[in-house]
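Only one protein chain is missing from this complex, and each of the others stays in its spot.
Chain IDs A and B follow the sequence of writing; residue 1 opens each chain.
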Amino acid sequence: MSEHVDSVKTYTAVWLILLVLTGVTTGVAYIDLGAFSVVVALVIAAVKMLLVALFFMHMRHSTRLTQLAAAGAFLWLFIMMAFTLADVWTRGLVGTPGR
Amino acid sequence: MNTAAIEQRENYLNAGYGLKSWLLTKDHKRIAILYLITVTIFFFIGGIFASLIRIELLTPQGDLVSSETYNKLFTMHGIAMIFFFLIPSIPATLGNFFLPMMIGARDLAFPRVNLLSWYLLVIGGAFALFAMLAGGVDTGWTFYTPYSTTYSNTWVIATALGIFVSGFSSILTGLNFIVTVHRMRAPGMTWFRMPLFVWANYATAVIQVLGTPVVAVTIVLLFCERAFHIGIFDPALGGDPVLFQHMFWFYSHPAVYIMVLPAMGVISEIISVFSRKPIFGYHFVAFSSMAIAVIGFLVWGHHLFVSTQSVYAGLVFSFLSYFVAIPSAVKVFNWTATLYKGSISFATPMLYAFGFIGLFTIGGLTGLFVASLGFDVHVTDTYFVVAHFHYVMVGGTIMAFLGGLHYWWPKMTGRMYPENWAKLSAAIIFVGFNLTFFPQFILGYLGMPRRYHVYPDEFQVLHVLSTAGASILAIGYLFPMFYFMWSLRYGEVASANPWGATGLEWAMPSPPPVHNFDEIPVVTHEAYDYSTVVGEGVEVG
Partner (left out) sequence: MAEQAHAHAESLALREQFNTAEQQKESSTFGMWVFLVTEVMFFGGLFLAYTIYRNTYPTVFGMASTSLNAVIGALNTAVLLCSSFTMVLAVRASQLGKRKAIVIFLILTLLLGMVFLGVKAYEWNEKFVEHHIPGAHFHFEGMAEQGPAQLFFTLYFVMTGLHALHMVVGVGILSWLLYHAARGRFTAEYMTPVDIAGLYWHFVDIIWIFLFPLLYLIDRHMK
């Protein structure tokens, strides 16, 4: 299945963008953005992840099934985090059963 | 067909003799047999612990064993049964053996990974067995912190390591099944022509792949905290012991669906064959397997109702726990509808299937009881919960496992089991099971706590009934051990399709040849198409 051979140019461009984004995320960390800091950091990390996944891991050429599997992994991670945080962040608001 | 001819034809059992040919096999059928031996051993180990528990509970005093020892008994009973018997049982034995055949493949996608996953179960089991023999572990199979990380003086790490390793056995089996079902189906074997047993194992595999890694990393953290005295769950350091519970149950709840989904798959096969009818609502049953797998990941907080989990989260988890019962109910309705106007035969597998439907329904309904936040506050950590999960795990999964073993025994071994002994055993098991566990619902409702061996005198009658039931159940489980072994040498020689079943596994000789198919079949019929099968009929004694 060697139909899609990406060019060295494409890979080099992605690589350079990744390095730039690493510099950006490091630099931005020194600026006070308050609660927004973590959002910016995660967005940049997510972009880097997508670049690596789509281009280096060839996900943009892969089957729907593979893309579904990758998306599923993140959905499940989200479920695990969301439901656990739903507990941790709402504790003590009403009280504990039996008390 | 005479015995001599059977023994001359090459099949997966006689193709290669000697330990090496088994321990280094890549044949999914041989690996299935290796798994069968392993899980059976752990079933009996778990059974020994259960026996000791039930004997101790004959009297209200803690007179047979000390409290510390009793803690070890129920802990090791749970660990042996859950991690080393129930979770691998149906997928790694019947699933391994029949999934490739059912979709028209020569083997799983990754045979060597399959063998590796068996070795991982054995290695993990060895760690756990070592811990049991060296003094045991007493934390409960749930390993709650901080007892497991800080205060317990037992072999926590060795046991946890054993579970960790066996977890990878489960993950690899799941991975193998997923890739196999997606990529190795024979031409014409579309998703909706696959037997429902394949759908069930596929849904199970999805759970294994998404859930098990979380308990694995939880065990890593438990290990770090206990071995290096660094706290991640330690309240003294600002850690949260309930975080352990969240991470643990994120896997361990879906784990119960790993245990029950394949069982439901077996029941679908058996109900169809012994009603001689296609399963009613095939698509609904297939989709319900996937629904159980997905929704099963959204309910784990119902194990934390009284653990200081927030009430809001508790409400959400409670609601979703009701929701997850729906696809299970869909299956029960569809199995029942399949029976209607079917040509029912009461062969042993069918007896187990009937048992499953009744007992799983009771277990599932009582699951709804405990899913209710208010009710659960009263019955949590009582024998009500114990009875609930034994109804689904034993009345459900183990019944289905035995049903499946009897159904597929002729195909796996080329021999029939003795039908009358089998029917007798099924009856004994059914009676023994209900006598053991029904009193426990009452006990729990009356307030008998779980994991206690000292109790008020007024509970003794119910406990004695339960122990009597357990003795009967034990006898019931021993019979198949003996007659299955007996049948290997003296059982009636089985033909390719003694039940007149559909499915590709019945289109090949019993026992099957090494490579399953000489030529990969091209599938043109729907699943459970009985018009294509020349039935030999079922002899009902």
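General observations
Here is the rule we use: a contact is a pair of C-beta atoms (placed from the backbone, for glycine too) under 8 Å apart; a residue touches a chain by one contact, two chains touch by 3 or more.
These numbers were taken from a predicted model, which means no experiment stands behind them.
Across B:9, B:283 or B:515, the residue that sits in touch with the chain not pictured is B:515. Across B:218, B:268 or B:380, the single residue that touches the chain missing here is B:218. Although one chain is not drawn, the whole complex shows that of B:9, B:229 or B:283 it is B:229 that touches it. In the full complex, subunit B makes contact with the omitted chain through residues 105-111, 171, 175-176, 178-179, 182-184, 209-214, 216-218, 220-221, 224, 228-232, 234, 236-240, 243, 246-247, 250, 515, 520.
One chain is missing from the display, and on subunit A it is touched by residues 1-2, 5-6, 8, 11-12, 15, 18-19, 22-23, 25-26, 29-33, 37-38, 41-42, 44-45, 48-49, 52-53, 55-57, 62-63, 65-66, 69-70, 72-74, 76-77, 80-81, 84-85, 88-89.
In this section, only the chains that are shown with their structure count from here on.
A straight line joining the Cα centres of subunit A and subunit B is 36 Å long. Residue ranges on subunit B touching subunit A, taken from their complex, read 182, 210, 214, 240, 242-243, 246, 250, 297-298, 300-301, 304-306, 308-314, 316-317, 373, 377. The touching residues of subunit A, when paired with subunit B in their complex, are 65, 72-73, 76, 79-80, 83-84, 86-88, 90-98.
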